[in-house]
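This is the structure I have questions about; it appears just below.
The complex appears here without one of its protein chains, the remainder shown in place.
Chain nomenclature is as follows: A and B, assigned in order of appearance, with residue numbering initiated at 1 for each chain independently.
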């Protein structure tokens, strides 16, 4: 009944950060237990290196930029953006083996994705599409929330939105709107969908300022999941009976990256505009999301994980409810993918 | 020389709390390593459940009371006071296996006792008698002190009151009164007595306001121990040569419950009145106990335990003094009882 060593899916794109986070400054972020140094070269190319000098192990992120070189703060070895040592201040010869691991980064949709597996398998086509976040030319509202729980616990939370009725009473929850819904979980290749459909319910919060409060609407919550934990949520509503394309739709990204076996980076974003632009709607949205994620989701996810007292998830024999199908299938699919990866190796 | 897994006596009453602590509110307390939810139903019946929802492990203590039901804060499963799931907001069928462990609670003498072993062996007749705490109809002075040491370290401290002369110089200690005493440790079934008898010594502190200071008295300190660590101390004095029943007597409860292998709940109480009522005596008593337990006992017990640096008690080969007989026999008797329990199972 104890946690084993974490088995991560390696050949997979993980979100390393928002593109806006990578700049001249040296950013240290732990990903899958590895300390990673993130920065951007003067040409604008994102770079990721293991944040540990191979000489005496100082964090390079505490060093200095010299053009596109990073100089170690301890004895001054300088590394280029590929991780090669290119200057040793105390010798004209470069030390053997003085390289730091370079990690492939690919940017798409304002997100810097990092490949934590075999470099030759890093195919940008595998990056899930989040272009909708920028669909109207406006930047989404964005955040990063540290979480003291393994990343799968956030997936469980997101793939089962029934928690909205209890956890989000103070923010998202309508009056029992989820209870009125139908829930479907569907697999499509290695992608999962966990969708709610709530016909003929009062206009949900994200439409305020556009629809009259109380207007009967058809409301949907469609969650798309890609391994390991990259989720896109479509929140939509139309006047009851109208086609979806006429509706008020916002998109949220929920992308979770393991920091360590027990902690995670929870990146979130939401489109600002809602078909019809509305400052009132945007402001409400931002306040709602901050409250919902930081004050409502985070405490309960962390408390639930801590309450396992170190017992592994399946060893704790969780009782199964129908609403768990999404999270459970995501956990099982990751296990399947890790198994597939092990067999291929 | 390392600590093994803690072996607790299971078929045994542990103090879960003062009866006054169990009410409408949901109280979480860790006992023998288990998170326990304590509350009282609308009929006044005490209830104890494992404080972990069987679905996704949220602490139920963070949830809400609905009549006698406790609703999980995460996805809304509701449990009755017996730990049965009786409502699933997302389905008309109840999830299989969705029960939380129910623990037997029995109240006596203002104390809620919890049975941490086989439910069918939970015999209230085994609860040690602390009725004397309420003997004059007055509530005792009560407290709960968290302790960063295994519970046996508090037992050692209490079964060997010689420490009073050194640890309690600022509070209880008379002028070397313990040195003048005779000490006897006696076993009676599975109960131990560790008693001091100090004839013809100046009136001790608890008699101030009743006896003249300096009056020659016969003074006794009788400690009664029941497994695992439920102790009753009788502190008495009579004018020298008079029978005990004429004396000024107070009773103290010292009841220690393991929180984890390394920490404990130290519950204490003392009768307020002293035969002849005395506000002066009560006030002094309260101040003395607070100082004695929190400022004097707790720091030295915690420092001594920490100073073992993880070495098990017996592995550290403690030097034996005659005054240790009480604590040593209590440790050995618990080992005997745990062995007896293991053989019976």
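The rule is short, and it goes like this: contacts are C-beta pairs under 8 Å (C-beta built on N, C-alpha and C of every residue); 3 or more make two chains touch, one makes a residue touch a chain.
Note that the coordinates shown come from a computational prediction; the quantities given were computed from them, not determined experimentally.
Q: Return the single residue from A:51, A:259 or A:324 that touches the missing chain.
A: A:51
Q: Have a look at B:167, B:203, B:229 or B:333 and name the one touching the chain we're not showing.
A: B:167
Q: Looking at A:76, A:110 or A:216, which makes contact with the chain not pictured?
A: Residue touching the absent chain, from the options given: A:76.
Q: Which residues does chain B use to touch the chain missing from this display?
A: With respect to the unshown chain, the touching residues of chain B are 156, 160, 162-163, 165-167, 179, 300, 303-305, 307-309, 316-324.
Q: Quickly run down the residues of chain A that touch the omitted chain.
A: Within chain A, the residues touching the omitted chain are 33, 35, 51-59, 62, 71-77, 85, 88-91, 95-98.
The rule is simple: only the chains that are shown with their structure count from here on.
Q: Could you give the separation in Å between the centres of chain A and chain B, each centre being the mean of its C-alpha atoms?
A: Comparing mean C-alpha positions, chain B is 48 Å from chain A.
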